[in-house]
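Take a look at the structure set out below.
Left out: one protein chain. Kept in place: all the others.
Naming follows writing order (A, B and C), and every chain is counted from residue 1.
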Amino acid sequence: MGQRLSGKRIVVTDAGDFMGPAVTDLFTEEGAEVIADRRDLRPLAAASELIAEAGHIDVLVANLSIPNPRALAHETTDAQWAEVFDRLVHPLHRLCRAVLPQMIERRGGKIIVVGSAAALRGTPRRSCYGAARGAQHAYVRSLGVEVAPHNVQVNATGQNFVENPTYFPPEVVGSPELQTRLLDVPAGRLSTGREAAAFLLFLASDESDFLCGQIFPYAGGWTA
Amino acid sequence: MGQRLSGKRIVVTDAGDFMGPAVTDLFTEEGAEVIADRRDLRPLAAASELIAEAGHIDVLVANLSIPNPRALAHETTDAQWAEVFDRLVHPLHRLCRAVLPQMIERRGGKIIVVGSAAALRGTPRRSCYGAARGAQHAYVRSLGVEVAPHNVQVNATGQNFVENPTYFPPEVVGSPELQTRLLDVPAGRLSTGREAAAFLLFLASDESDFLCGQIFPYAGGWTA
Amino acid sequence: MGQRLSGKRIVVTDAGDFMGPAVTDLFTEEGAEVIADRRDLRPLAAASELIAEAGHIDVLVANLSIPNPRALAHETTDAQWAEVFDRLVHPLHRLCRAVLPQMIERRGGKIIVVGSAAALRGTPRRSCYGAARGAQHAYVRSLGVEVAPHNVQVNATGQNFVENPTYFPPEVVGSPELQTRLLDVPAGRLSTGREAAAFLLFLASDESDFLCGQIFPYAGGWTA
Partner (left out) sequence: MGQRLSGKRIVVTDAGDFMGPAVTDLFTEEGAEVIADRRDLRPLAAASELIAEAGHIDVLVANLSIPNPRALAHETTDAQWAEVFDRLVHPLHRLCRAVLPQMIERRGGKIIVVGSAAALRGTPRRSCYGAARGAQHAYVRSLGVEVAPHNVQVNATGQNFVENPTYFPPEVVGSPELQTRLLDVPAGRLSTGREAAAFLLFLASDESDFLCGQIFPYAGGWTA
């Protein structure tokens, strides 16, 4: 690989979960100084504390996740609902709010939201999770347009069927149920975490300077 | 007009706001028994109380709104953020959770979410509002697929540039600023509330029995 | 039903195929004077002759089809390819070109393109057919915006899993293969032709005056 992120300071949230490990590894190889944070972002002050501690940030990778959030809508309790939004949606706003002023002032910076294709294609037992992921996408859509004139780029992915410790851990990867689910995925396989991180690398690098407010499905053809 | 909703009991929430008045008028003319509710749906128990009081419900029109929710992302406070989700997103889930059991048991019913095109096309100062509207759309996308096998249809619109007391009241309709904004709307005008209600009427009637989990832009060509 | 198309003169092309019969029946019941045309529209002059003969036209239903157009891309011959475009794409332009001047002059009129969800969701053996249907949709997208200022509305559907003599004739409807395909359709059934015609009725009526250049999936949740 090259050094496509050379000299960049990059914060990755929830660094032990979801795309955190694969992003941290690849981005580091590509020359970035990665601040791999693992704090709980539910407390109201956590996001601003993280950003303050990190100092200069060129790229924020808003990698937020919650394990196994499947339930029928009419059985989803208020507590379950709130927990999903407390982990996926509200911290996203607080992270962006904290980091944007420095990016706007320097006229440069990028925010990448690692999102989910669950927001793009409906699936049973995913109404709560999908709603939270849909909030992320629509947030990016408007925020990306809002800050593009400041030369700050905000974009998101909508991934599914990517190996990662949160949603496709080894025990799922080897299961017969997954083979059945993959019949519905044109690519016919899971993406490795590294492959998916390579797309996030594109979004983190200067190569994506022209793009803003965009949602990129990354799901092996499962969603258009 | 005909009697396209004859014999249907229909709940309209926030009936004094947003599309409430136009929907109540048109649906009543079309033969529906409209329960035009105006209670504050933020309290946790409000949605289930409304549904319990209403009894048999054939169609729920989830008409939720909040006035004037424009702010730059990095200036949007936690209180503002929470208020938008408390009004637009969380009550939607509680309404659906409360009404779905009776619809599933009867193998019939419809939920229509009056949504916003702000979730579909990015606009500055709309990241919070857009995020909440995007949550609604993605919720509908998955819920619609989940309950379609029970013969319950859940669909949403994504409207903009529609006359209504909340977002396009008379003082906005007559303003020079609106004329400038309309330059970006291929239809070149606002929709009347009644026109937009006619599309919701289609979704409320038996004519839409085949559709589920779908988002219908209604914005004069402003979004694809 | 009511008389939602009372007083309107409506041309339906390929009236014996695809959605022709269901549209002709329903639109006639709704008070329209339907000119149900069955001529071969491949000859260059056919479209303009049809429009000239019809005289005053309030609504053009561009209902174009070709039976059974499935083939692997690398086995699709030039002749097969050309035939699909000759039937689905090129006549659409000639029909619109012929009818638009009278609509623009009168400042009123509607064109409805009965399209296919094959343009919206990829399927093996449908690259040629899908491409032609995609051309229709993109044509509508730009034409709708172009003529909206003249108060002429152009919109399209993207349907699939609708009973019709061309793609879902009785022998397909009763086949075991269809039952397998329906597992992938959230609605779990075919739409009747009449149901689908009711959505086209909405687009043909004054209720859709605000909409332009829009593509409406109509596929039981098979595509978002």
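The working rule: contacts are C-beta pairs under 8 Å (C-beta built on N, C-alpha and C of every residue); 3 or more make two chains touch, one makes a residue touch a chain.
Everything quoted here is computed from the prediction, not taken from an experiment.
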Contact with the hidden chain, among C:P21, C:G109, C:G144 or C:G193, goes to C:G144
The one of A:E53, A:D78, A:E105 or A:E207 in touch with the missing chain is A:E207
Across C:T24, C:T76 or C:S191, the one contacting the chain not displayed is C:T76
Hidden partner sits against subunit B at residues 120-122, 184, 186, 221, 223-224
Residues on subunit C facing the left-out chain by the touch rule are 44, 72-74, 76, 78, 81-82, 85, 89-90, 93-94, 96-97, 100-101, 104, 118-139, 141-147, 213
Absent-chain interface residues of subunit A come out as 1-2, 4, 141, 144-145, 148-149, 186-189, 191, 195-196, 198-199, 202, 207-218, 220-221, 224
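Everything below uses one rule, namely that only the chains that are shown with their structure count from here on.
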Residue numbers at the subunit A-subunit B contact, same meaning over half shared and different meaning under half, come out as same
Between the Cα centroids of subunit A and subunit B the separation in whole angstrom comes to 29
Note: subunit C sits from subunit A at a C-alpha centroid distance in Å of 40
Multi-chain touching residues of subunit B, meaning two or more other chains, are 141, 144-145, 213
